[in-house]
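Written out below as structure tokens is the structure these notes cover.
Of the protein chains in this complex, one is absent; all others appear in place.
As written, the chains take the letters A, B and C, and residue 1 is the first residue of each chain.
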Amino acid sequence: MTKEFDNLIKEKDLVLIYLDEKRQFLAQAVSGLRMSSDLGDLDLSDIVKKPYGFVGKTHLGKDFYCLKPSTADLMMKARRTTTIVYPKDLGYLMLETAIGPGSRVIEIGTGSGALTMVLAKFVAPDGIVYSYERREDFIENARKNIERVGYAQNVEFTCVDVALKGFNQTDIDAIFIDVPEPWAIVPKAAVALKGGHHLVSWSPNVEQVKRTIEALEACSFKRTKVKEIIEREMLVRLQGVRPRERGITHTAYLIRAQKIIATT
Amino acid sequence: MTKEFDNLIKEKDLVLIYLDEKRQFLAQAVSGLRMSSDLGDLDLSDIVKKPYGFVGKTHLGKDFYCLKPSTADLMMKARRTTTIVYPKDLGYLMLETAIGPGSRVIEIGTGSGALTMVLAKFVAPDGIVYSYERREDFIENARKNIERVGYAQNVEFTCVDVALKGFNQTDIDAIFIDVPEPWAIVPKAAVALKGGHHLVSWSPNVEQVKRTIEALEACSFKRTKVKEIIEREMLVRLQGVRPRERGITHTAYLIRAQKIIATT
Amino acid sequence: MTKEFDNLIKEKDLVLIYLDEKRQFLAQAVSGLRMSSDLGDLDLSDIVKKPYGFVGKTHLGKDFYCLKPSTADLMMKARRTTTIVYPKDLGYLMLETAIGPGSRVIEIGTGSGALTMVLAKFVAPDGIVYSYERREDFIENARKNIERVGYAQNVEFTCVDVALKGFNQTDIDAIFIDVPEPWAIVPKAAVALKGGHHLVSWSPNVEQVKRTIEALEACSFKRTKVKEIIEREMLVRLQGVRPRERGITHTAYLIRAQKIIATT
Partner (left out) sequence: MTKEFDNLIKEKDLVLIYLDEKRQFLAQAVSGLRMSSDLGDLDLSDIVKKPYGFVGKTHLGKDFYCLKPSTADLMMKARRTTTIVYPKDLGYLMLETAIGPGSRVIEIGTGSGALTMVLAKFVAPDGIVYSYERREDFIENARKNIERVGYAQNVEFTCVDVALKGFNQTDIDAIFIDVPEPWAIVPKAAVALKGGHHLVSWSPNVEQVKRTIEALEACSFKRTKVKEIIEREMLVRLQGVRPRERGITHTAYLIRAQKIIATT
């Protein structure tokens, strides 16, 4: 009860240290460590046992804010070995499946683990993410990212070429595909996935989308949809409101389909 | 164990009955009920105990597919008394907070309950959504929507004018505001929310965004961001790939901010 | 001199009769004709010799405004036999070429003549548009559209299959291609076009773009660009400013390339 309402920063907690838009860092609150920026240094010992929302000062007198990292912050600040799925895309895709606490989910490939950590968070406490990746070094990096955010118990990594070997599980609630050749995975995914449930995949190029959809149709998936999610920032300032003038204009095309089963 | 992998449609389950893009219905699998469409009728008794993914035929011989509804389907097919937040916006906003299983969340107003059901799903099994709404009739409709999707135990409704009375809770993990005058709620939200945690709000008009941000600044919120999420469908057909020619071009501007606390 | 500043509506002038956003008509000011709308009728005799900008009243007392049609109005209100290029796309494409008064331009196909009239207007008084179309009935309709807006002397129609027969002209300043299979026209266009000058083409589908670009590369065109131009309306109202909620989300992909010549 008391624990539930506790809002103190604990040793090893992840904290978003925010000075301004250009100076925001995801830091682990480890006593004895220091962080430095061009607006001054701060001693992480000083924030442990402070509440989230605490306002501190760097040694140069600049305010910094100790904020709770959002799920998107955890993704975007993960140590990256690969490009990652963006929160705008993942938020959309997650709701395009039926997953929630307790779900059993497959993702392929693991990459930096940014997707893995979000899926793990939302299938916790009893669900599991089976994360497949061909490169052992990617898994090692992703494992550290997952451990840092505290969802290691909800993830099981496998280093294998799924296109060749397939998956070790069946009756899976949703499959998330983030590889350059999703079409090579689709037949294996069709075996592992529960009937009527969701496969999602995303790719930057139109040709990848077409080949993936052909593979989905060949494996009797139905209700296929392709979307793009475009994020646009609005700047709200004293001198006026307007959209940001430059930014990201494309990340990926997002595919969703549902598995049909033959019955007798 | 067996139960976990069970994929049979049970009496009263929600099933997405899909004939084609123009004929897709969220139906409760109640024995004895019939559904009808211009492509033929079907008896819902026939789908109970069939697996999800089952392909049936209407009495006119048209195939229909028994699919698992996605979280977005549950939202979009909720019985509406009001406009609802769109999955593209909610997926983004949810990841802009830190909520997950076990979180204690406030939403205001309840509206049709489309947001309520998604928040309830993702804070389950142990978390709770405190949903505030001024209109008792909206709460009654939302309650039915929530019960239908099975998350009633994770929602507590309150019928009150929050701008006047404030919230009954403190130490809340995230606050979702969906009312025409968010700025009137912000001072009360600043009391209920945990330090460092997230308030999100969305409004269709620029002026609403400006007034809300002024209120957020007056209440010492920091790290405010405003985004628009634009969804664009790609049609992938034999005759060629292209974006859909007409569609939704605006829903809402999305605001996110984090609460700062004064310390002594 | 007096003539230059004359702003009176003359017999047979095209006038945009504007009652409100939903009731706006391009009418020819012909004495004796009447127009009717659900907000009342008006006698076109009454507007002849009135100045543009004149405010009249229907027989039901509703104000109507006699406005100068813009070039975009002339396009959008042309009698259509086909889909037309949109002003947002044409405005962009026209500036992507070097055409202006005096230019000799080819367009293919004529379609409804919406593009033809704009090109004719901007190459007048001494330039010419050579407009090619396979269907005689399209040319007949386009000819009427062009005559109505008064640029018949700047257009020469030819009814022929250009993919087979090629063009009758050479040393053309710019070529505008609006046919379903632009790639079939490209080799003929490469003959007719001046060195270093511009070919533009537009197509709704990605596959059309790809094949056209392959044809352009095979014919030694360089500096190829593909763009999409997306128009978004902002509603500025007393209750607030926001983008329109539904609208057109795709028309065409726009290609521009420039012809290279081999020299010895």
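Heads up, the rule we're going with is that contacts are C-beta pairs under 8 Å (C-beta built on N, C-alpha and C of every residue); 3 or more make two chains touch, one makes a residue touch a chain.
If you're wondering where the values come from, they're calculated on a predicted model, not measured in any experiment.
Note that the absent chain touches A, C when the full complex is taken as a whole. Of the listed residues C:Leu26, C:Leu39, C:Ala72 or C:Ala184, the one in contact with the hidden chain in the full complex is C:Ala72. Across the entire complex, the residue among C:Leu26, C:Ala152 or C:Val226 in touch with the chain not shown is C:Val226.
Residues of chain C in contact with the chain left out of this view: 4-5, 7, 18, 24, 50-55, 65-72, 75, 87-88, 90-102, 104, 118, 121-122, 124-125, 170-171, 194-198, 206, 209-210, 213, 222-236, 241, 243, 253, 256, 258-263. Not every partner is drawn; the one left out touches chain A at residues 204-208, 232-233, 239-251, 253.
The rule is simple: only the chains that are shown with their structure count from here on.
Counted as hops between touching chains, the shortest connection from chain A to chain C is 2. Across the assembly, the chain pair joined by the most C-beta contact pairs is A-B. Chain B and chain C have centres, each the mean of its CA atoms, that are 45 Å apart.
Looking at chain A, one finds that residues 206 touch two or more other chains.
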